[in-house]
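Single-structure report; data block below.
Missing here is one protein chain; the remaining ones are kept as they sit in the complex.
Order as written gives the chain letters A and B; numbering starts at 1 within each chain.
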Amino acid sequence: MVMAAFAVALAAAAAAGSSSPAPLPEILLSRQLAEQASVRPGETVTIAAAANGAGAKQFRVAGIYEPTPDPMRFTSRRIEARLHLPDLLAMTATPEDPSSIEAVKAINVKLVDPKEAEAFDAALTARVPGTFSRLTARAQDGSDPFAVLERFHLAVAIVTVIGSTAFLLALMVMRAEERREIIGIVRLIGVSQRFVLLVVLAEGLLIAAAGAGFGVLVAKAAEGSVNRFFQWRYDTTLVFVRVTARIALQSIALAVPLGILAGVVGSWTLLRRDIVSLVRR
Amino acid sequence: MSAWSLAWRTVVHNPARACLAIGGVAVIGALLFNMLLLSRGLLVSFRDLLDTAGYDVRVLANEGSPIHRAPLAGAPSLAGEIERLPSVRRVALIRSDDALALPPGRDADAASVTLIGSTERQLGGAWDIVKGSTLPAEVHPGEPVPLVVSTKLAARQRLEPGSPLRIRVNLAGGASVLPSVDCRVVGIGSFTFESAYDYTVATTMAGFAAAHGAPDGKDEADLVLVASAPDAGPEAAAKAIAALRPDVRVYSNAQVVDQFNARAFSYFRQISVVLSTITLAFAFLLVATLLTMSVNQRLGEVAALRALGFPRRRIAANLLCESALLVGVGGVAALPLGGVLAIVLDRILRAMPGVPERLHFFVFEMDTVVLHAALLTATGILAALYPIWLAARLPIAATLRKEIVS
Partner (left out) sequence: MSAAAPIVEGRDLTRVFPMPAGDVTALGHVSIRIEPGEHVAITGPSGCGKSTLLHLLGCVDQATGGTLLFEGREVGALSESDRSRIRLTRIGFVFQRFFLLPMLTAWENIELPQAEAGASKSERRARTRELLEYVGLTERMDHRPSQLSGGEMQRVAIARALANRPPLLLADEPTGELDEATGEQIADLFDRVHADGTAIVVVTHNPVVAARAQRRLAMKSGSVVSG
């Protein structure tokens, strides 16, 4: 089936009660079009390929479909319909050009073995010059717009991590200073530096793990909000943000060592100071 | 000692903590600055690009969008009609097609190009000649078609002014056996609208027709560019053209920008709003946490000051000044950092296919600096509210007692 992207003159007729001599051909309307035209399944609509309505034909609305979200076109409102190809060709063919009844804009091909895509592409170009084929696999030469967006978001994430690391270190330094006296007292009573460091590490691990886990939960909640916002804004079912298990694990794998390191670095000067200066007010 | 001096002394008393906090604010502030730049950068840059060409009205066939269009029939007579309008200063016809550029004897270096044909020799600022000269006013029959090639194509195919080049046009929608035509590079230029992955070649209208095996419908044009008369302006010119020829679509540059703003750019605007909001929330959370921890560490001091007679508002003023110092110094440092980050992020985003290389996603505007300052100020104030409430509300006697016992 070919999605019709031509000018549509649409008029909803009365519901199925009207009798017509031959059954009308069927058509599917996108949800957005159905909402805009207030059309329901079973109703009759009139479609024309020309803006002035010439050559209009009636169709019965067989159903409403949700257009497959297209990331390249998500800002466009999906006002579209699907017809059987012969019906569409019959409407769009020009009488002066006999070959127009067989002309299509694109052919989608699903291969038995997707790995043969490039070989198929080369063979097609050689056998049918003048055609242009595009593989659906993402380009690896960096020209894929989503690869560009991915790099952009990665850069933003790196900057965010740097900023939050600075803050984290500041907080850890403050925490360590808060416990200066306690560290001094335990050192005074004979606890070794090594043991204190282990305690700091263990504490850092607990806090970092809890924080990272909480962060993943916050991200998951944010995922819902962001998706709902953009889906509402662009009237699409496209998923814009997805916190996958891999992303969650990557975040935790980054956050936990950072948190532990920040705790150790924050406490480092205290661990190195002499006991007397720790307990002195 | 004023609240500012006391706040300053408090902040510098812990230099490591202060540097880290200010550093954190600077980095987050830089990110915020970039997101604010992104919200309008593309729009501003696109508008500048359109204006660079020196034409401020576009005329297209009724079918199509401002960028993807069907050809205009009867273009020369249309151009003549438009040029006679008092609100119009200058008109240029543009045609474009996909082609293959073949350096003689080096077929392996062939490159797909966009071939542009124009009635104007220079087409305003659409390209800047870097080497050689622009298109000649006249081309004599039998002479090679004159071309201005982009610097990228010249580098790839090692072309210089005077180099020979063959151009073979690819006709869309069917098999083509058009032969290649002999051309000569007269100039190498930097094309305003060329993207990172494209090559552009400009020629005269006659040259364009020759490449198509002239005549091939010379009276067609893909686009008519119009420069309005200075005393009329683009809106008046657009209105006059639309009245003259209701069968065509007329857009002023401002209208083109508005259309793109509503469609193509809206994603970046939305993402900049989302990321700005998240960044601000982040900054708020972090500054508030820092200040709250700082106050908790100094409860005894605060209680003592209250016991000595310092009123609540003075304590609040001290904390507000501390917040302002951290956020203020960090915010100022965020600007140059943000500038560097903008260059990096811009470079990443401009690698997107189809984006003209001269289009920028991040464009500096003074308004953005002001907005950035206002947002950070508001964040600093809000972040200080809870620690101020803590300090102002603490029970003096109980706190003093607790400090002594602890």
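Following the convention adopted for this analysis, a contact is a pair of C-beta atoms (placed from the backbone, for glycine too) under 8 Å apart; a residue touches a chain by one contact, two chains touch by 3 or more.
None of the values given here were measured: they were computed from a predicted structure.
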{"item": "Selected from B:197, B:310 or B:389 as touching the chain missing from the view", "value": "B:310"}
{"item": "Among B:144, B:213, B:300 or B:353, residue touching the chain not depicted", "value": "B:300"}
{"item": "Touch residues of subunit B, complete complex, unshown partner", "value": "1-2, 6, 9-10, 12-13, 300-301, 303-314, 395-397, 400-401, 403-404"}
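The definition used in the following text is that only the chains that are shown with their structure count from here on.
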{"item": "Centre-to-centre distance between subunit B and subunit A (centres being mean Cα positions), rounded to whole Å", "value": "23"}
{"item": "Residue numbers on subunit B that touch subunit A, as the complex places them", "value": "14, 16-17, 20-21, 23-24, 26-28, 30-31, 171, 174-176, 197, 263-264, 266-267, 270, 274-275, 278-279, 282, 286, 289-290, 293-294, 297, 341, 344-345, 348-349, 351-353"}
{"item": "Residues of subunit A defined as touching subunit B within the complex", "value": "74-76, 128-130, 142-145, 148-149, 151-152, 155-156, 159-160, 162-167, 169-171, 173-175, 177-178, 222, 226, 229-230, 233"}
